[in-house]
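Note sheet for the following structure.
What you see is the complex with one protein chain gone and the rest in place.
Note that the chains are named A and B in the order they appear, and that numbering of residues resets to 1 at the start of each chain.
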Amino acid sequence: MSDTLLSVEDLWVRFPTRSGTVDAVRGISFSVGRERVGIVGESGSGKSMTGRSILRLIRSPGQMEAKSIMFNGENLLDYSERQMRKIRGHQISMVMQDPKFSLNPVHTVGKQICEALRLHTKASRREARQGALEMLEAVQIRNPERVFDSYPHELSGGMGQRVMIAMMLITDPKLLIADEPTSALDVTVQMKVLAIMDKLVQERGMGLIFISHDLNLVSSFCDRIIIMYAGRIVETCKASELHNATHPYTRGLLNALPRIEEPKGRLEALQRQDSWKQEASVDARV
Amino acid sequence: MPGSDSAVMERKPWVAEATKDARLEIKDLNVYFGEGADRFQAVKNVSVKVQQGGSFGIVGESGSGKSTVLRAVCGLVESWDGEIDIDGAPVSHKRDKAFARKIQMVFQDPYASLHPRHTVDRVLSEPLKLHGFDDVDGRVLRALDDVGLGADFRFRYPHQLSGGQRQRVAVARALMLEPEILLLDEPTSALDVSVQAEILNLFADLRKEHNLTYVMVTHDLAVVAHMCDEIAVMQHGEVVEVMDVEAMRSSTPETAYTQELLKASMGYDAEFFGDS
């Protein structure tokens, strides 16, 4: 894990509203190597904003600020919008929750994957098609030729998400940001899609940022966990050490989960404390 | 647990046994959508029995027909055949007003189940007025108290409430007519984990206080294991297995599908899912 891919220092995301500025992310620092990092938090914790701000995809009126976002030794904050476009999808890819909103409904899946490839490489039409078919096979689509020629609405949720992953990985990015990539899927499908993503990320030696609300899932899928609350990192630990977590928020989340194997009469309700919002963010860089 | 195996065996077949204390019994329920060539059978030959005061869970993935069963029971879907008995008496396709005082439902998405232009007060007092209850004010305040909200929330609009608070209002609304059976359609899947814990606790308390019978539909096996005594697993419109919660906890379900579901809800396991 010595070779750090991405290092973010003191990231803020702010939204001006009628009643003053709202800080969605408040000065967090973290790093990602060639590993699977999970960012966990409840709604409003700023986890999605964190993912988007790495690619500088915060929509107006939101504003982002950071000391530095170092990727491959270069500060992404110094990049122009034009340079950023080359980074997005080529060096850093992002998979969103619902493939229905990320795929263009009027083009075939194959065309969109080829386009993604041709946008960033000099592949010829034939090479692009070949590459796309191989990629579809890599995400374990049984009949790649057929899927290649189908439109997004003809695919099931799990299939759509596999296509998204294929599209995002075909350019061979170094870092993949997956924002709730499987939350819209059924549990059994979810696991299959995760397994595919896991395998590809491992094989290619990529870094993965896995953003999710599901503590259980993240702890079993990732190497390292970052727990966010109200825009701050409250705790970070190895996934295998999660049960030893000390922060009351993390403990509260763990205790609030019903578990199949250990029945509880009552679930422990989380008692939120205002101090959690005030504490300094934990530095999650390694 | 060696004993649970035999418990499962005894329960089979899950075709109705003739017991008197079944509060809700569904026999050979079929539900259809569409007409002609587009006709699609969403629920096939489902038979389940819910004991009085029991808490029955139906789990399954999207498209398994689990929510459709609930909708047929409460009368929101009318294109069904088979038999639905409440306290031993079959219900008809058209439901009358009195039926509303037997069964109520809590919906999945608290952001979609409250009318955006109605205050909490209106939401809660409306069923009372429809059914001519007295002491509307008192009942509304007690209901708010029951679900842990308090009088402060009475005149707020849904957009002034958080997701968990909205779901509490929805629960209060379902309880206004003092029903005996509460149908819960994924009542916590749109909520954060910590809020889910609060709502599940609330359900447990209310069940004790009001002597309610629950039928809960969810895709989350952990929630169903926490809440229910008996669980039916549905796939492609059919019930593939009925088990009690002990069988589920000890991971000894009979069908491969249920086992896969169970495994999947325990978390990611590279060895188990990686080589599929």
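Methods note: a residue touches a chain if its C-beta (ideal position, glycine included) is under 8 Å from a C-beta of that chain, and two chains touch if they have at least 3 such contacts.
In the analysis below, contacts and distances are computed from a predicted model.
Trainee: According to its UniProt record, what is the protein name of the omitted chain, chosen from "Peptidase", "Amino acid/amide ABC transporter membrane protein 1 (HAAT family)", "Cytochrome-c oxidase" or "Peptide/nickel transport system permease protein"?
Mentor: Answer from the UniProt record of the missing subunit chain: "Peptide/nickel transport system permease protein".
Trainee: Would you mind listing the shown chains in contact with the chain that isn't displayed?
Mentor: B
Trainee: Using the touch definition up top, pick the residue from B:58, B:74 or B:242 that touches the left-out chain.
Mentor: Checking the options B:58, B:74 or B:242, the one contacting the hidden chain is B:74.
Trainee: For the chain that's not shown, point to the residue among B:39, B:93 or B:159 touching it.
Mentor: For the chain that is not drawn, the touching residue is B:159.
Trainee: Residues of chain B in contact with the chain that isn't shown?
Mentor: 74-76, 95-100, 103-105, 107-109, 112-119, 121, 125-127, 130-131, 136-137, 141, 151-153, 155-157, 159-160, 170, 173-174, 177
Just so we're on the same page, only the chains that are shown with their structure count from here on.
Trainee: Provide the C-alpha centroid distance between chain A and chain B, rounded to the nearest whole angstrom.
Mentor: Centres of chain A and chain B (C-alpha means) sit 33 Å apart.
Trainee: Under the stated contact criterion, what part of chain A meets chain B in this complex?
Mentor: So the residues of chain A in touch with chain B come to 42-43, 140, 157, 186-192, 194-195, 198-199, 213, 215-217, 219-221, 252-253, 255-261, 263-264, 266-270, 272.
Trainee: What residues on chain B touch chain A, complex-wise?
Mentor: Listed in rising order, the residues of chain B that touch chain A are 61-62, 163, 192-194, 196-198, 200-201, 204, 219, 221-223, 225-227, 245, 248-249, 251, 260-270, 272-274, 276.
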